[in-house]
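A single structure is presented below for examination.
Missing here is one protein chain; the remaining ones are kept as they sit in the complex.
Moving on, here comes chain A:
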Amino acid sequence: MIQFEKTASIEVLGAENYAKLRHTKVLLVGAGGIGCELLKNLVLMGFGEVHVVDLDTIDLSNLNRQFLFRQRDIRQPKATTAVKAVQHISNSTLIAYQCNIQDTEKFPLSWFSQFALFFNALDNLEARRYVNQIAQLLHKPLIESGTAGFDGYIQPIIPGETECFDCTTKETPKTFPVCTIRSTPSQPVHCIVWAKNFLFPQLFSTSTTASANEDLGTDDPLEIERIRQETNELRELQEYIKSGDESRIPTIIEKLYTHDIEKLLAIENLWRTRQKPVPLGRFDLTDAVNPDFNAVWSLQEQLDCLANATKKLMKRQATEDQIDFDKDDVDSLEFVAAAANIRAHVFHLPIKSIFDIKQIAGNIIPAIATTNAIIAGLSSLASLRVLNLMKGFPVKSPKELNMAFTARASNIPTHRYLSNPVLASPNSRCPVCSVPRGVIKISGKALSSTKLQDLIEAIRQKYHYPGEVSVVDKSTQRLLADIDFDDLLEKSLLDLKIRSGVLLMIADERDDVVEIRAGSEFYIQEDSKNCASHPFLLPEMKVKMVKSEVEPPQESLENGLDETTTNVAQSSDVLIIDEDESGSKRKLEESELPPNKKAKHTEELVLLD
């Protein structure tokens, strides 16, 4: 294959910096809306090596904005498909993983340390926070990004120098994982999103027409068969709609609420901890239509409404070709409302009135391709500044660097397209980056021979915790020891499942003194090579004394510190290990991330990619 250098990069960065770029290895977390755009940019710029991690597979609803994916790629892993789709323009080494970034066995800390920089192109808060913590732990720069509709932002994070992801409250829109929407809805809104964003476009506004000599990207006959079957199923429903044959409506309803549910039921591990849905079964349709949009209708009324709306939409399709959902278009609203409610019925969820559904559906913000493109472009430019590779614009201090928001996101004057404040200093109260943290290296042998007590003693001595401390395994939210709970001290680390990837959180428990030792966090990393002479190595770091405060003072709104996460030990759910005699389990709350109290758009639901 003919190799070309990226000449625009050479011109902009200079030959020397370009050479550095060619040897730079970066991690891209997420291959969705922003991730696809970012990958394209990084490859065009000529980064030496890019590793792409994404857990998801491609869904039909991704295709109108994730430009690296095609119909034939549906159900394929996003990361590998995205990498394949940019090969023709790439002179970078590209490595894809279909994996959860938080999988510590697949991605131990040592794996992260190979990269010069991390890019977050994620759709959920939990993974963003996780990568942020890893970046803090390894002192690696991170470029964080996100979009919701026309709003978007990028924020470079330089550990120790600038604000981290958790230093300020982020507007955290509600997002739903695709599998919740497609397979395991647990709230009425999940069914509404399914009806509006998956079912409706699938039936009325997406084309499945493939070009005649379509390249399926594989020669494997089984794989080709799978893609064909996938496309056929989709096409079948569309054909029913296009046929205009009203007698097929019961078949459509049967497929959606009986056959598809039966298929889901066959995936047994979905239902171990969930209530099983009940397929719709036999039904009759009548022509009666309930005109009251404020009433909560019966199942029969929902079915009649769905059939009636489908009839009307079928007729319209003949002339309109493609119909998009619009909450003010009564046919499309009735269809989505009834379809969502019947699904809610099947999954034992509450039924809503059409009026309520109109409200909720109208507030679902679609992801917008152009916003993703702009944000990914900004993220790529910021990376060059962070890595100090822009010829002619050397960075003397990380505080010269800029973050950027699209104007609507920050309500800035109209003449600004972007707001670009310089990076702020870390928040001294940040629950993440103000906490001293380091890596405890431990040999495999020592994991079974070291008692919890031994490890705690070593930590207390090294970092000068004079009195009692509490120890929490942050990864699983288990309390391992505190002043009233010493049952586990004699157990070995192995018995307590403290192994590579576990994050231990230490807190000074004294409540009778003015100043206490600050809390600290330790990441456990199995490393037999470096621990030949000692069973384990504690990191070199200082843990300062801080004022003892039971209640952190209220922060002003401008300062935006999320108080729900200020004291992690208090707000996280703490679950005592269910050990034989200690027995009592005290689980405080569902392990749901704290909702952002100050989020402006609390009513808005966002479907991110």
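We take it that contacts are C-beta pairs under 8 Å (C-beta built on N, C-alpha and C of every residue); 3 or more make two chains touch, one makes a residue touch a chain; residues count from 1.
Heads up, the rule we're going with is that contacts and distances are computed from a predicted model.
K.L.:
Among "3-methyl-2-oxobutanoate dehydrogenase (2-methylpropanoyl-transferring)", "LYR motif-containing protein 4B", "UDP-N-acetylglucosamine transferase subunit ALG13" or "LAMI_0E05028g1_1", find the name that the UniProt record gives to the complex chain excluded from display.
P.N.:
Hidden chain, UniProt protein name: "LAMI_0E05028g1_1".
K.L.:
With respect to the chain omitted from the figure, which of A:202, A:359 or A:388 is a touching residue?
P.N.:
A:359
K.L.:
Sort through A:136, A:371 or A:450 and give me the one touching the missing partner chain.
P.N.:
From the options A:136, A:371 or A:450, the contact with the absent chain belongs to A:371.
K.L.:
Which one, A:93, A:275, A:298 or A:322, makes contact with the chain that was left out?
P.N.:
Answer from the full complex: A:322 touches the omitted chain.
K.L.:
In the full complex, which bits of chain A touch the chain not displayed? Write them out.
P.N.:
Residues 1-9, 11-12, 37, 40-41, 44-46, 64-65, 67, 70, 86, 88-89, 150, 154, 207, 209-211, 320-322, 324, 326, 329, 355, 358-359, 368-374, 376-378, 380-382, 384-385, 390, 392-393, 402-404, 414-418, 420 of chain A touch the chain that is not shown.
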